[in-house]
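Only one protein chain is missing; all other protein chains are in place.
Letters are used for the chains, namely A and B, taken in the order the chains are written, and counting of residues starts over at 1 for each.
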Amino acid sequence: MRVYIKDYYSTKFGELWEKSLGDLISEVISGLLSSSGIDKKRIDAVFVGNMLSGMLDENLLLSAKVNDILGNLGIPVVRSEAACASGGVAFYNACQYLRAGEGENVIVLGVEKMSDFCMEDVVSALASALAGEEQQAGLTFPGAYALMAQYYLSKYGYTEEDLAYVAVKNHFFADLNDKAHFRQKISLDDVLKSPYVADPLKVLDCSPISDGAAGLILSAERSDVEVLSCCVSTDTHTLSGRQSLDAIKSVQRSSEKAFARAGVQQEDVDIVELHDCFSIAEIIIMEDIGFWRKGEGGQRIKEFSLENPFKVRPVVNTSGGLKAAGHPVGATGVKQIGEVFLQLKGAAGARQVPEAKVGLAQNTAGSGGLSVVSILSR
Amino acid sequence: MKHTKSAVKLWRRQKKIRSMIGWRGKIVSYTKIRSAGRYFSKFTPYYIVLAEDDKGKRFVAQLVEGDTPQIGKEVEAIVRRSFVGDSSDLVVYGIKFRLID
Partner (left out) sequence: MKVGILSLGVYIPRYRIKAYSIAKVWGKLQDGAAGQFEIEEKSVACWDEDSMTMALEACRDCFARLRSAGIKEDVLKKGIRRVFFGSESPVYAVNPTSTIIAEFLGMEENYLAYDTQFACRAGTGALISGLDFVRKNQGYVLITASDKAQSSPQDVLEYSAGSGAVALIAGTGKDFLFEVEDCYSISSDTPDFWRTEGARYPSHFGRFTGAPAYFRHVVSAGKTIMKKNNISPSEFEFLVLHMPNLKFPLRAAKMLGFTKKQIEPSLLVRQIGNCYSASALLGLASVLEKAKGGERILLVSYGSGAGSDAFILKVGRRVKKLRPKISDLLKRRKEISYTKYLRFTHQL
């Protein structure tokens, strides 16, 4: 069975003090239903992605919570957890469900509520995406990517300034995205002057803590945007178990599979949403997906032009990425698909990439233990 | 990190720690953690080092004694307190690295 995306809705991402987890879910569901015009009785299942509601909010069985919000339809609601790829994996599960012919229309929903909790608890909770023994050693989530960044910069001879280009680009785009957490442009200097979190990564190299939710209506019924492929790959839990520190194997494998399944190649892709949880991640992922050769990312990132942002293809992270659009963990994977969807529909407003026909979304879990790559086309 | 309060998990982990004591490796990468979660936040900043032995096995641990890591330098695995928890909790010991002069 073929899978299509009918509609997309996102809440604002940011510190949404007035909205609870339930409020965010509610907003997305009613937003999707009203903009698509679909009667909720035609929804066959819901796939929810969320990472932290158990650890931080002591609130599990989101399936029942979502069912309440739907008005007790009693349909299957399945929650996926894969740390920062919870949304992407929920999307993957939804695709499998439709391809198996189990239903016609499903909602995919990614949601996260983080600002209700104190910073120390959130930092500890995010570290749970790392292997226990590495958490035990005092490694933090930014620390894991910092180890990759330090290695990458030393090996290929790049500097912290080269990394800073990522945040500058993503803030440029977020400024054009009314749902983004940060709607302000920043300069290289701003990034370089920001305090260190885990050397060499600084505050402005890191994605923020955000609340937010995003949802999609997926359907077996033909529509403009088709999901050509959605593939998942896994790798070791520990950073020390990985084959290399300057490559994320799960990204390499999942994108290889996705390209093969979709029957497209790197040069066909116009628009990409990828998992820039930290600046180094964007550079490494672009290399691992095959858009850039290994080790040239630190140079290639500088090809982006603020004056002519759609010149270099593919255009990456027009939503603002995780860095500037925000990273409500479970919602990110869904937002990425949604941004590609908007681009392919020609509905991306001021950040519209001209003639976008093929798009790719990549969602990473933790330091690379899992990756989801989806390829969409118009 | 509520899992560290589990006496059973600590007890099982002993054996793993024991087998690492005296392990030697060379530094492959490192970072300086400035901001950490509960239990570790009191001790920032500290260095985390990823080291590799001659069999290619890698391990991640804190570097002790305020030394500055450098890629290629050799480290030895020793036992230290992982962090200092609440006064009624079991003491959590773990592997850390010390630079070999």
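Please note the rule applied: contacts are C-beta pairs under 8 Å (C-beta built on N, C-alpha and C of every residue); 3 or more make two chains touch, one makes a residue touch a chain.
Treat the numbers as computed from the prediction; the structure is a model and nothing was measured.
**Q** Please work out which displayed chains the absent chain touches and list them by label.
**A** B
**Q** Since one chain has been left out of the picture, which residues of subunit B touch it in the full complex?
**A** These residues of subunit B touch the chain that is not shown: 14, 17-18, 21-22, 43, 64-66, 78-84, 91, 93, 96, 101.
Rule of thumb we're sticking to: only the chains that are shown with their structure count from here on.
**Q** Using the average of all C-alpha atoms in each chain as its centre, how far is it in Å between subunit A and subunit B?
**A** About 31 Å separates the centre of subunit A from that of subunit B.
**Q** Would you pull the subunit A residues touching subunit B in the complex into a rising list?
**A** Checking each residue of subunit A against subunit B gives 120-121, 123-125, 127, 132-140, 142-143, 146-151, 154, 195-201, 238-241, 245.
**Q** Which residues of subunit B touch subunit A in the complex?
**A** 1, 3-4, 13, 16, 28-38, 40-41, 43, 46, 48, 50, 57-62, 71, 82-83, 92, 94-96
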